[in-house]
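Only a single protein chain was left out; the remaining protein chains are all shown in position.
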Amino acid sequence: MTAFAIARTALLRLFRDRSNLFFVFVFPIALVLIIGAQFGGGFEPIIGVTGVDGDPLAGDVVDLLDADYGIREFDDSDAAVLAVERGYVSAVMVFPDDLSAEALAGRDPQIGFITQPDSSGQAIRAAAESALNRAIGPTAAAVAVSQSQGVSLEQAELLVEGAASAIADVDVETRTTGDALFADLGQFDLGASSQLVLFVFLTGLVGSAALIQSRQLGVTRRMLSTTASARTVIFGEVLGRWGVAVFQGIYILIVTLVAFRVDWGDPIGALMIVLCFGLVGASAAMLFGAVFKNDQQAGGISVVAALGLAALGGSMVPVEIFSSSMQSIARITPHYWANDAFAELVRRDGSVVDILPHLGVLAAYSIVLLTVAIWRLQKVITR
Amino acid sequence: MRQMFLIAGKDLRLRLRDRSVFIIGLAAPALLALIFTFAFGDALDLSGGGFSATYGFVDLDGGDAGAALADVLEGLDSSDQFEVTDFPSASAAEAAIEDDEISAAFVVPAGFSELVGVQDTAIEVIGNVDAPTGSAIAAAIAEAYAVNVERVSLTVGASVAAGASPDSIPALVQAASTQPPLTHLGDLNTVVRQMDGPTYAMAGMAVFFLFFTVQFGVAGLLEERRFGTWDRLMSAGVSKGTVIAAKAFVSFVLGIVSMAVLMLGAAVGLGANWGDPLAVSALVVMGVLAATAVMSVVAALAKTVEGAGNVQSIIAVTLGLLGGTFVPVAGGEGILAKLSLLTPHAWFMRGLNDLAGGGSISLVVPSLLAIGAFALAATLVALWAFTREVAA
Partner (left out) sequence: MTNVLDVDGLKRSFDDLVAVGGVSFSIEPGEAYGLLGPNGAGKTTTISMVAGLLESDAGSVSVAGKLMTTKSSDAKRAIGLVPQDLAIYPDLTAAENLKFFGSLYGMRGASLNERIMTVLEMVGLSDRADDRSDEYSGGMKRRLNIAVGLLHEPQLLILDEPTVGVDPQSRNAILESVEGLSSRGMSVLYTTHYMEEAERLCDRVGIIDNGLLVAEGTRRSLVDSIGQDDTVHVTATGNLHHVAELLRAVEGVVTAAEAHGVVSVVVDRAAIRLPSILATFTEAGVSVVAVEVSEPNLEAVFLHLTGKALRD
């Protein structure tokens, strides 16, 4: 197949420029790593604490929070507060020096608390309050018993301990619709799938510069003087870009799966998304390559377009937290459909069948973009 | 000096004639910052006003315990951020979740009031996978309620063990239920040392693209060589230092102009509040110097325009990413956070963040020193590279 020869040469030229190795292979993984590290590996928010040292109650509170949150201890409250102010940690709890003693004395210890004034701050505040209540519950009960029944505090504590083993638990069972784990805040943030979507499209789109170079060099014209038809030439170029984009997508899938244990859901489904979405990127590159004349400008505009579409389509911040009008706009981008397809696979445990509509939309994007690109390119090169 | 300005003037004219500098220096950062602002405006809104959740409540118990939870939720309902709706059955609530009408539902099982303390029992929270924050808050609210119920049971149980008469149990329950919590979270006073969403986006994009914009200046060195005009300049008695200074000056001017236009534009168009003008100007000047210096190093070491462009892109992207121009990085504990503080970007962003809470230039002295140190180090390396080349 002649188109394969064109695709092969496109790849050969791409990787002859060593810097492309960085942008295709090193850069996306570095970004996943940075974002992963920033959000504590498990993408959990971090709560800063001070004054925990040696205090049993404060220690209990921290242990309870440790299950769902990252905990970072600060030496003094000023540093902790500054960390929240700068956004380095999501919240800070400042325990007083004598928390346990104060609680046992039946007084009302104040625990200093600040969060980021954003939406995740609300969730952390609620969680901190319930951890605090759970930790302090037995002490509070003991104080109440001692006061109402006229027994000593030590005695009351023993009685509460005894009652605790006899009394049945009241639990909270959490589940979500769909079979995903109960949502931890992690999925809030940039996941590996959104990075994959961002980069597969970016890699595809910056190929427009290579196409323009081919035209400037006169190579495209020469190709058309051979037995290859204009359609074959364009398909070959698309195939080359598609090949890189898909290869990069699979590479990100495998590396994040092995190195960061990212859950991708149904592997066939994930592969199908990469295939369809990569084709959208490659097709868009052909359109850019046909429309623009200056390869450097096309390269710059491609990067901006790829980042902009990624932002709009929920590859930087999930669309779920967009305003409703922005959510509607997001649906115009192919990124939205790729991201939503991954969400279907990972969060809702879907299969290939469940993402067929998404794949269909992506295929439609490719067809439309390619048709316009071919029409335009044929005009440009046989002018 | 005159020669330097002549060369710089020629280069500036050439750059302005080529539209690329406008795309990279102005259009790209402005466009991306705008998109970020409009796409994530609500999410990045640090006032917290954007968040709201609607919960479902299913009381299959009908007893006191269920009513107590209903009271808690009633309290939520009266706030602006939460709304609570009753549902007749768990399946009805689930259907509402599927339709994304509610973020989560609380289900009090039948017989809950009777079973409390007697037998292990549980309140169920059904979360919406697509509303992780709302679901997490619902879980925490239920947890706080369960803890409270357990505490009441403990108090009553221990009181009975201490010899309280069975007749007094209802009163004990009443007293324990209404007992105020022994501790509570008190809000600390704080200033926000973070730019708001649009401001952060613009600052991040402006400094990210700054490192690309300054390339247009120092890359001119390699261009002179390619065109063969370098030898002509040398033969005209222009010193090498003059040419280098001219190119660096072009970088500096392009950098300052792009930063100024972007930041002033954001102030006017997006309502960005940058803080003390003197301190902000100092940060910008220092940042542009650092960018010019680091790109000069590459220009001094590279052999071709393309080679320099590729290396400069890699450096600009790596520093920008590590420096937190897209996502903040410096706040973590790991090695990346430490690496982040080696980038001028991180200090530039920190300086602007600090200024967001008010304050004057004294507040950003650490940032200025850090960026300055980076600029100085890069300048020294660049000078070494340029002199080394003369010897070679």
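The letters A and B name the chains in turn, as written, and every chain counts its residues from 1.
Here, contacts are C-beta pairs under 8 Å (C-beta built on N, C-alpha and C of every residue); 3 or more make two chains touch, one makes a residue touch a chain.
As the structure is a computational prediction, the values presented were derived from the model and not from experiment.
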Touched by the hidden chain, restricted to displayed chains:
A
Of A:228, A:271, A:363 or A:380, which one is in contact with the hidden chain?
A:228
Where the missing chain touches subunit A, by residue
2, 5-6, 8-9, 12-13, 16-17, 217-219, 221-230, 382-383
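Note that in this section only the chains that are shown with their structure count from here on.
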Residue numbers of subunit B touching subunit A in their complex, please.
19-20, 23-24, 27-28, 31-32, 35-36, 38-48, 50-51, 81, 94, 97-98, 115-133, 135-137, 139-144, 146-151, 153-155, 157-159, 161-164, 172, 175-176, 179-188, 190-194, 310-311, 313-314, 317-318, 321-322, 326-337, 350, 353-354, 357
Parts of subunit A lying in touch with subunit B, wherever the complex brings them together:
17-19, 22-23, 27, 30-31, 33-35, 37-38, 40, 72, 81-89, 92-94, 99, 103, 106-114, 116-123, 125-130, 132-134, 136-145, 148-149, 151, 155-156, 159-160, 162-164, 166-178, 180, 182-185, 187-188, 190, 294, 296-297, 300-301, 303-304, 307-308, 311-312, 316-317, 320-323, 326, 330, 347-348
